[in-house]
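Data first, discussion second: the structure below is written as structure tokens.
Shown here: the complex without one of its protein chains, the others still in place.
First chain written, first letter: the chains are A, B and C, and each begins at residue 1.
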Amino acid sequence: MRFAPTDDQTALAEAVREPLAAADWDALAGMDVFAALVPADAGGLGLAETDLVGVLEAAGYAAVALPFSATAFVAAPLLAGAGDPRAADAAAGRARVALAGPRGLTPFAFLGNADWVLHLDDGVARIGASAGDPAATVDTTLAAAWSTGAEVLAAGPELVRRAELRAGLALAAELVGLGRRMLDLTVGYVKQRRQFGAPVGSFQAVKHHLADATLGLEFAAPEVLAAAWAVEHDTDAGRAVDAAVVLAAEAAHDAGRAAIQCHGAIGYTVEYELHRYAKRAWALEALAATGARLDRIAASLDLPGGAS
Amino acid sequence: MRFAPTDDQTALAEAVREPLAAADWDALAGMDVFAALVPADAGGLGLAETDLVGVLEAAGYAAVALPFSATAFVAAPLLAGAGDPRAADAAAGRARVALAGPRGLTPFAFLGNADWVLHLDDGVARIGASAGDPAATVDTTLAAAWSTGAEVLAAGPELVRRAELRAGLALAAELVGLGRRMLDLTVGYVKQRRQFGAPVGSFQAVKHHLADATLGLEFAAPEVLAAAWAVEHDTDAGRAVDAAVVLAAEAAHDAGRAAIQCHGAIGYTVEYELHRYAKRAWALEALAATGARLDRIAASLDLPGGAS
Amino acid sequence: MTRVDLSDTPAEAAFREEARAWLRANVPATPLPSGDTREGFAAHLEWERRLFDAGWAVVSWPKEYGGRDASLWQWLVFEEEYYAAGAPQRVTQNGIFLLAPTLFEFGSPEQRDTLLPRMAAAQDLWCQGWSEPGAGSDLAAIASRAERADGGWRLSGQKTWTTRGAFCTHLFGLFRTDPAAPRHRGLTYFLVPLDAPGVTVRGFGRLDGDEGFAEVFFDDVFVPDGAVLGGVDEGWRVAMATTGSERGLTLRSPGRFLHTAERLVALAVAQADRLRPATRERVTRAWLRARAYHHFTLHQVTGLVEGRPPGARSSLNKLYWSRLDIDLHEVALELLGAEAVLDTPWTRGFQFSLAGPIYAGTNEIQRNIVAERVLGLPRA
Partner (left out) sequence: MTRVDLSDTPAEAAFREEARAWLRANVPATPLPSGDTREGFAAHLEWERRLFDAGWAVVSWPKEYGGRDASLWQWLVFEEEYYAAGAPQRVTQNGIFLLAPTLFEFGSPEQRDTLLPRMAAAQDLWCQGWSEPGAGSDLAAIASRAERADGGWRLSGQKTWTTRGAFCTHLFGLFRTDPAAPRHRGLTYFLVPLDAPGVTVRGFGRLDGDEGFAEVFFDDVFVPDGAVLGGVDEGWRVAMATTGSERGLTLRSPGRFLHTAERLVALAVAQADRLRPATRERVTRAWLRARAYHHFTLHQVTGLVEGRPPGARSSLNKLYWSRLDIDLHEVALELLGAEAVLDTPWTRGFQFSLAGPIYAGTNEIQRNIVAERVLGLPRA
């Protein structure tokens, strides 16, 4: 047993922080990130899920408003695995692929942000052009559109299943990253901000809010790494991903609550950056389908009473 | 509208505090408490449910180890209403009537503490001698026995239904009283106890634990009074009692958690009185059937998905 | 004989019926746009004025100021009916619910006669100038100053987080009149027209997407002596009375949460086919808490009517409704599932609810108040 990111994995996560913060797609492409999960024999780097957990977390931390993880973590390796001609463009970062959610709602697909939109539904992958009406979402930087009109991608069920698992993993890792961003921002704020003659961060109630937020995030993060390992080794992978998403969504939600509360009124204005991360976290949480995931975990434990 | 105990009701609750604390059944009988709900034309005081909420709360506060509320609030008026010959003894406090719970588990029925045991099941009332093996319960002062062998009491369904509602009300009111006792004890303790050079009660974390416990109790208490009014006027009474029990059980549970935590290690020993109230509250909570009550409330709201 | 009584008296029932009938006939059929946007604010003003013309704007006020001398019970009844009818949020609430009680308690006859009718008629629109960049929950840290001038005062400084400040015409707030006095002393409560020379109002955005915050800058603004409410250097005491109103009974009537709870139940009922049982239970619990808030408030009003003011216990009220509001909306988000990614009244309501534990004195402060002033625990 050995359960922690390797030095290489940590270094990779560090390397992408700056281009992610700058939303610099070309710089990311230049680092071969979009080819990371593409098998070596298909011209990629042949990395695996645990190698990219830190990168996905960094994408969450940056709240990057591009279909970054959809392209790098889901679409590029799927297209390559399927032998699709679009694979090369995706893996090189020349094309952006967004991932559709329920009813075709597709983050980062509005106004030509994405070249293609990938749909994953019940074991079937479809792909189409980025199109559709814009959707008004809680997080306006989500730049979502209602995507339609995709055609089936010739990919085997195992490939599609792995893509679905990866989509869940990306969600979980990004939620942890968002939670950490909100926590860091809040820690910085409460050290500076004074009330009643002392830094707000010296009050026990504020300390305990932030200690609890830390607790949630620090226990969700290993669950995400464990899920990445499970997908990488196809070992109870579905349940591992479900567990990671449930805990990450909860941790990010609670971190957002604590962050807004500890900021006081300033956390409530769009002039301050906290709202961006909070809204992104709420948007991802809504897309995380935690209810269905909890039901699947319960069924896996043979807990009675699930099916209605 | 007028929604608060009257001066008379408050005075009655005050008057019973001392005999309840001393578990002095005869003194209580001397105050005619057991005849309180018996109609005037049957020789009782002809009081109603809202008159006795404070008394029941005081019984909880005292954690009295006698079938007090079962006799005064449930059995005496039921027997009187049914014209049962045992009514006079119960109303005069010459006889003690315990109330059986699930599977016949009867608090305060062990070793001759109760003269009779009343069973209320699905709209049928039965009454029998106090008998049966002792039951080992979380709260040893519960002095519970497994009661069996009761015979049907000739009482109309409306009478029995009212007795069942009153049993629920008593549970709710006693839970609020227990919660208040634990809170009072804790407030007294944390004012005295010093750690890190200051009273424990001056730490914000302790303050917030106890403020939250207060919040729960102060919002459960009016719900109990509202339920008493609803039973008294037969206005949506079942749901009102269910609501009161659910909130009172939750408030008492949380108050117990806060009390034990704020006491530190001393709250964890049987040499200190806190454990008596906490265990009584856990015992009543277990008997409160809050799950079934929540399901009934949900059904009353036409929320789908209840019946399996 | 005096008893516990949860039913309407005949007079209360008649009042309820009258309110219900008028609301049924007059509430806009489609919801108004948010009152925290410029367009929505205008639509709300039109509604507020219709409400005033019919005598429903300030039911609990004396008739001479535009009210109908309603009892607290009638006020509660009206609020219940108002929300049950789906009527719009009140954009005049800062004035009516926060400033007006202070005017009734501390205002001169002239201040009352001048200000209250115009406030009721939504002609003067009041915002609250409490927070400053250096003073949030800690009002004693206020740094904005007022200096003596001939026949009045000159104000300077900055207020911030002023809700709907960009759409209002007047501001009430605290300014420091005696810089040498300790923190809580030397503050004075001023009433300031926002069109006075030297006032600059700058609106900015809010978490829930509305624009209804403002910063207000005071650059040597002259106000006459009559702009002082309740005595020079008495501002702390006066403000605490208003803060009591804000935290307590008048800010959040149970009708509002009962209505939200009913909407939540309706949302759950509408998805019969896919309602998860665990979520069903959360709906039930949230509904229960709205009910408990209702009964707690009835209990508190009875105390007020019978001469037992809630005092520090009004902090319990604020702690409960602010948590309840979040609960109701979090359960709604759970019901919405993936739909919660969309910009909807529920998602906006959730974001707004998160302000509940922050404004009107953070819930951390409220818990301290409960612990210290209700339970008697020692100050740190």
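The criterion applied here is as follows: a residue touches a chain if its C-beta (ideal position, glycine included) is under 8 Å from a C-beta of that chain, and two chains touch if they have at least 3 such contacts.
These figures come from a predicted structure and were not determined experimentally.
The missing chain, though absent from the view, touches A, B, C when the full complex is examined.
The chain that is not drawn here is touched, among residues B:Ala82, B:Leu99, B:Ala243 or B:Ile260, by B:Ile260. Considering A:Met31, A:Leu45 or A:Ile297, the position touching the chain not shown turns out to be A:Ile297 (whole complex). In the full complex, chain C contacts the hidden chain through residues 276-278, 280-281. Although one chain is not shown, part of chain A still touches it, namely residues 1-6, 9, 50, 183, 187, 190-191, 198-199, 201-204, 206-208, 210-212, 214-215, 218-220, 222-223, 225-226, 228-230, 232-233, 235, 243, 246-247, 294, 297-298, 301-306. Counting over the whole complex, chain B has residues 101-103, 105, 135-140, 142, 144, 194-196, 203, 205-206, 257, 260-261, 264-271, 275, 278-279, 282-283, 285-287, 289, 291, 294-295, 308 touching the chain that is not drawn.
One rule holds in what follows: only the chains that are shown with their structure count from here on.
Centre to centre, using the average C-alpha position, chain B and chain C are separated by 38 Å. The mean-CA centres of chain A and chain B are about 50 angstrom from one another, to the nearest whole unit. Touching of two or more other chains is recorded for residues 276-277, 364, 367 of chain C. Annotation for chain A: residues 203, 205, 308 touch two or more other chains.
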